[in-house]
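Here it is: the structure, laid out below.
For this view, one protein chain was removed and the others were kept in their places.
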Amino acid sequence: MKVLSFNPERCIGCGICEDVCSETWFKVTDREKSRIRISEGENGSFSALYCVQAGDCIDVCPVEALSRNKQGIVLVKNKVCVGCLSCVGFCPYGAMFYHPDQTQVFKCVACGKCADACPENALEIVEIDTPRAPGLQV
Amino acid sequence: MSDKTTTILAEFAYTPPAVERGYAGQTLYVDVSTPSIAAKPVTEEMKEKFIGGRGFDLWLLWHGVKDGTRWDSPENEVVISSGPCGGITQYPGSGKSIAAAISPLTDVMIDSNVGGHFGPYLKFAGWDAIEVQGKADQEVIVFIDAPGGKVTVEAAPADAPTDTHLLGHWLLEHYAPSADDYPQMSFVTAGTGSEHTRMGCLNFSLYDRKRQDLRYKQAGRGGIGTVLRDKKVKALVVRSFPISGDMNAPADLSKLQAAGASIHKEVATFDPVQNHMRTSGTTYLVQIMDDYDLLPVHNFKFGRHPDTPKIKREVWEELLTQGLPDGCWYGCTVACAHAVDGYEVKTGPYQGQTVIVDGPEYETVAGCGSNCGIFEPWAILEINFYCDTYGIDTISFGTGMAFAMECYEAGVLDAEKTGGLELTFGNAEAALEVLHQMGRGEGFGLIFGQGIRRMKAYFAEHFGADPQFVQDIGMENKGLEYSEYLTKESLAQQGGYGLTNKGPQHDEAWLIFMDMVNNELPTFEAKAEALHYFPMWRTWFGLCGFCKLPWNDVVDPKNKLSPEPQKIMHHVENYRQIFMGVTGREIDYDDIITQSERVYNLQRVLNIRLGKGLREHDAIPYRSAGPVTEEEYLSRQERYDTQLREWLGLNPDEMTLAEKMAAHREYRMDRYEKLTDAVYARRGWTADGVPTPEHLKKLGIDYPDVLAVVEKHL
Partner (left out) sequence: MTIADLLAQLRYSFPHIIVSINGEVITKDFATHPIPDGADVRVIHLIAGG
């Protein structure tokens, strides 16, 4: 399946990926609406939160708003989602997001826009069989 | 598919209002006698003082009934309301309905907190509460059709079944326009057992999208199902709109989201190592209660049994279907509402049918299991299924059956008096036959179905029973059967059961560990403080539309280091945030308690108005306070003898067994009276249990008609 891969050694924390993501999906520049979240650790290195398409959320959803498509990407059906945030609490990676401007949750669908825009090539879309925690996938 | 053949007897057209900040702004009044239908406004005063849910139920009942109203009076009402936070999806356990009526068992108001979709759907259909009054002269169905813009009272055709598992499917077929509407439908039903007993329950349906079938949660306590059937109401049906995450139009969604995301994470992290609610519901308590000598065994005689492992959590985890999101409302990750799928019914009229059995919960396992000496999971499932579909409360059935079985073993009953049933402890087949008799309305089932209080009187009058003995062992208070915890060694919990508005149901307070195990409540005053705070806090769940379980059945271990860990203040804070986020009303922790106190005290006054609600009605059977029989005393002789030395300065070696038992009885009943004094004083009541005018004034509920009730008792 296609997933986003993040190389912490290359990331400089510029936040362009977050801006591009929120602009792509919400038409605004707002980190709180990004589907990838970069944070700085104590030692100056950066880490990323984003969906690795593990799918642990799918069975937690009470209304079957989460499903995996043929490409292996876990998708949220906005018309079905009741905004209960069960998936937010049960995602082992903290990669399901929410914002008070809407009830529905949102997540990375590996569209690759952030990878295209990353000036340091810290992000790329890769093809893998089994996802790991957010980070390098190969 | 829709196949309506019913006759419309009354119709009321309306445009469903938009819900704002948790309120639809009106309540639905249905008189099934006339029949007639009306809308009543929800006033700012109602919202300010009574919040919703049980508070609205109480307010409507207070104005709907008369001083002499009894359960079967036409003016008695079945009232259902969820509350302003009911129907939010972000926080577990936020879809509760609170059903209320004047109870056939207690003659005072009963309130029962129940899951399922009805209460929230009712609100989203435009009604903060429904009030059903009167008695129909034929079988009727009340249909609230929000998309259709009307409420109707319809004659139920003769082919409409009564037992819930059949009626639910019939209602889906007849009232949902298409299968797409199934998730938007919810029903309140009872059953044939409700018709023939005083312990009828209400079933609240939810459409389970994964199973593509109906499930039910029960408003079990106090016989509200009996009241519904007495009115000849077969079902309340609501058809609402497709659900979304902002149906309540909250003032500040972000507060709900923050609280929700945090609690779901706690559930995901800690439930698998704490109570395992997500795999086995509340059954985790069975073995724990046995470990602490608190599991009711053989009509509350004992607190543990060697066969308890046969009905412990792990057994149910095997039987319950796993891996489904089993919340009784959207977003409940605590998900205690499990079910056994594909259960083949073994006895009675539905023998051979394959059904879904909802539950069982701890109360059912303990009440219909260990308390009756029944340790066979199949029998508990079978009883659970039939109680639900007949519309019978499993707690009243279990505790009542335990009483009947002890009466049988003590010779009060025999096979002749029971019509051939050998009601010995452990005889599951006989217990099931009594249940089927309750469904059919015949035999010993009719006597049994009147509940323990009336069985006591009947056994004394007709079977020559010693009135004192049956009073001592019959575990009821106010006429309601006890729920399933042993209280002999916890004075505070004896008060938690007895010093109540509706009777011995543990939803007011559960203080056994604080009191008995931790010894954190060493004085009467400390116990009284706990019997003020916890009942008020727990009342609040029912005002808002919440479930109690996510408060304290899963807890971040960091709570252990907080100043008052028993209160779990980080969860209380979640609830405060949600209330503010939905209603836009700023509140602090004291406001929460005051909101509950208003409802609690007015409910007390309603009980007084109905001729009860005084100190004498808070008395408890001695079985809940100490050992009634020699067998009980001897089973814990070392403990009781030590207590005689330490508490009373007596030397048990120089006393006969009868003297020792009498000394215990005098001491234990006396300290219950002392506790009663302390609790009443803390609650702002007189020594007779009457709220004082000053206290009512302080709470802002010193209405003239309220004061007129209490002034007669000062």
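As written, the chain order gives the labels A and B, with residue 1 at the start of each chain.
Everything below uses one rule, namely that a contact is a pair of C-beta atoms (placed from the backbone, for glycine too) under 8 Å apart; a residue touches a chain by one contact, two chains touch by 3 or more.
As the structure is a prediction and not an experimental result, all values here were calculated from the model.
Although one chain is omitted from the display, it touches the following shown chains in the full assembly: B.
Although one chain is not drawn, the whole complex shows that of B:Cys336, B:Leu491 or B:Val555 it is B:Val555 that touches it.
Checked against the hidden chain, the listed residues B:Thr189, B:Ser205 or B:Gln287 yield one contact partner: B:Gln287. Contact between chain B and the unshown chain involves residues 273-275, 285, 287-288, 291-292, 483, 485, 506-507, 510-514, 517-518, 520, 548, 552-553, 555, 557, 559-561, 565-566, 568.
Note that only the chains that are shown with their structure count from here on.
One simple way to say how far apart two chains are is to compare their mean CA positions; for chain A and chain B this gives 43 Å. Chain A contributes residues 59-64, 81-86, 88-90, 98, 100, 103-104 to its touches with chain B in the complex.
Listing the residues of chain B that touch chain A in their complex gives 89-90, 209-210, 243-246, 252-254, 257, 260-268, 323-325, 327, 330-333.
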